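For this view, one protein chain was removed and the others were kept in their places.
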Amino acid sequence: MKKLFFPLLIAFFVLSALAHYLHWNTVAQFVISAVTIVFVAGFLGKATEAVAHYAGQRLGGFLNATFGNAAELIIAIFLVKEGLFDMVKASLTGSIIGNLLLVLGASALAGGLKFKEQKFNIHLAGQNASLMLLGVIALFIPAVFVKSEHLSQGDTMTLSVTVAAVLIIAYIGWLVYSMVTHKSLLEDHADTQADHGETAAWSKGQSILFLVIATVMVAFVSEWLVGTLHTFTDQYGMSELFVGAFIVAIVGNAAEHSAAVMLALKNKIGAAVEIAVGSSLQIALFVAPVLIFVSLMFGNPMNILFTTVEIAAIGVAVLIATSISRDGATTWYEGKLLLLVYIVLGVAFFFV
Amino acid sequence: MKKLFFPLLIAFFVLSALAHYLHWNTVAQFVISAVTIVFVAGFLGKATEAVAHYAGQRLGGFLNATFGNAAELIIAIFLVKEGLFDMVKASLTGSIIGNLLLVLGASALAGGLKFKEQKFNIHLAGQNASLMLLGVIALFIPAVFVKSEHLSQGDTMTLSVTVAAVLIIAYIGWLVYSMVTHKSLLEDHADTQADHGETAAWSKGQSILFLVIATVMVAFVSEWLVGTLHTFTDQYGMSELFVGAFIVAIVGNAAEHSAAVMLALKNKIGAAVEIAVGSSLQIALFVAPVLIFVSLMFGNPMNILFTTVEIAAIGVAVLIATSISRDGATTWYEGKLLLLVYIVLGVAFFFV
Partner (left out) sequence: MKKLFFPLLIAFFVLSALAHYLHWNTVAQFVISAVTIVFVAGFLGKATEAVAHYAGQRLGGFLNATFGNAAELIIAIFLVKEGLFDMVKASLTGSIIGNLLLVLGASALAGGLKFKEQKFNIHLAGQNASLMLLGVIALFIPAVFVKSEHLSQGDTMTLSVTVAAVLIIAYIGWLVYSMVTHKSLLEDHADTQADHGETAAWSKGQSILFLVIATVMVAFVSEWLVGTLHTFTDQYGMSELFVGAFIVAIVGNAAEHSAAVMLALKNKIGAAVEIAVGSSLQIALFVAPVLIFVSLMFGNPMNILFTTVEIAAIGVAVLIATSISRDGATTWYEGKLLLLVYIVLGVAFFFV
């Protein structure tokens, strides 16, 4: 499997380029580029890890964190550019609930079927809960104020920018806190960097080069993928919300999904939690606010108002995930509960 | 008192049969059948315990759980059959908040006045919190999606059935988890089966016979009781919501009420919590979804949409109960807090 990775990566990349530029059938285009994005996301992940290996753990953790969600961020930027704000927000929502419910749930279930109870750093669990809560608050407060008090568009945008700035400040603070001042308190965090395997074989220069190449590849495939999404809404009558929240989110997070489950099966649930929850946090505290500023640069401002059902879905996912992870341990049943909530949300979104 | 139990049980059963078939005054009918249901619920409880004694702890726990709420389930089935959906949902709501606030509150207060601090299994507390949260989510998500996105009746029903199926899967998983795979982790659970007393004197055959008889008696008395409830709404102008949520719920849970307080006074707060919270969980994760399927069989489908005030009441009860029980200990003041929240809800429901 490992040997075949690069040949497959290149084959699929070429295939999806052909599909896109030769205007193949859009369903075929979607399938090919969806498979390709899984490979390029995996490549990006490996390249980030390799650079992290040379950059040292601190800077490495930061790179790992910022490039880890690069696929989502790049897809989202293309969506913002095309003005598909509803789908952007839906895909951010889907990414958060997908990580907290699907990735964390599948990891806890898979790991829990093998091990009776899997423990991880309880301090980290508590901090993660507070941070996720901040993310929910940042979405909830503007929505409730705008809805109840009928703020003007200008005020809504100013409020959005302020909240976005606050989230980015919180995120930077969290990096300083978790990687500098209180690193030892949250030790499980380090596990994520373990087990590089083949990537360690790359030289420093190679690693950086691969990182750049991977990012460019992700950018291209993302654009091709986004171009096909209207098929689902136009041809199959699915809502933008469902496509964004489930299809885009599952494809965009494929790399995290498999990595987290593998780690859980090796009894490294701490690292799996870090990927799932850490990724959600990054979407909420970094990707979402960055997109607000990006939209301003495009001259077509996107506000931070999510719909009631999106906020409800995120709120519910955060509540159940923090309730389950607060004790610093997971079992198969807790994993199952998370997956069940994901199913409930999936069905509900499908009918919207 | 114990000696008089069976004579009183039979006397009241006969009396309420007379009241029903001779069409006595409906207030008299209500009072008599309400008292009778307390006795037959108590009988059902004893019979279940006796069968559990022979069936072994695992199967026993399951029987205890499924027959424990039989009275509520049977009352609710009659209400569903008569199409009184609002009253069904109100009585489910009342049952959940009654168990979490009144039963748990009275137990913690009574026990706490005798003992400074009463401790119970902290793992169980955490698991219960997550499960209750699932119940709240399962009620909240359909309500918010249907309300915000104006789902069609057909979609609402499909969503209801899916959510109901998810809840039953979660409940079955919980039985497997708490009675098979992680039994030892949640040890307090076993306490509920302690202290059978007289019931141990029954033979295996007797126990099963009594279980069948008790269930049939509960079914009859429940139907007679339900037939009188319109008096409160028609004659005294009370809302279906108040009758269902407070009168039906208090009568239907009388057996649990007294049992839990008695256990708390013997410093077995773990068993009392298990009755109160376990009963709520069963209503939310088993009784409610089963009723959806029962209504489909009757050809008159009931959806899972609860009103805003019902969801608010359940949400609030779950929040305060889990906040108080999360540390695996209760005191008199925590019991008092739960009772105060129950009073607030009672007054609010009365004015609806």
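Lettered A and B in written order, each chain numbered from 1.
Simple rule for what comes next: a residue touches a chain if its C-beta (ideal position, glycine included) is under 8 Å from a C-beta of that chain, and two chains touch if they have at least 3 such contacts.
What you see is a predicted model; the values in this text were computed from it and never measured.
Set against the missing chain, the residues A:131, A:211, A:226 or A:320 yield one that touches it, A:131.
Within the full complex, the residue among B:139, B:226 or B:345 touching the omitted chain is B:345. Note that of A:170, A:217, A:284 or A:317, the residue touching the chain absent from this view is A:170. Mapped onto subunit B, contacts with the missing chain fall at residues 116-117, 307-309, 312-313, 316, 319-320, 323-324, 326-327, 331-334, 336-337, 340-341, 343-345, 347-349, 351-352. For subunit A, the residues in touch with the chain missing from this view are 123, 126-127, 129-131, 133-134, 137-138, 140-142, 144-145, 148-149, 151, 155, 158-159, 162-163, 166, 169-170, 173-174, 176-177, 181-182, 185, 322.
To be clear about the criterion, only the chains that are shown with their structure count from here on.
Centroids built from CA atoms put subunit B at 41 Å from subunit A.
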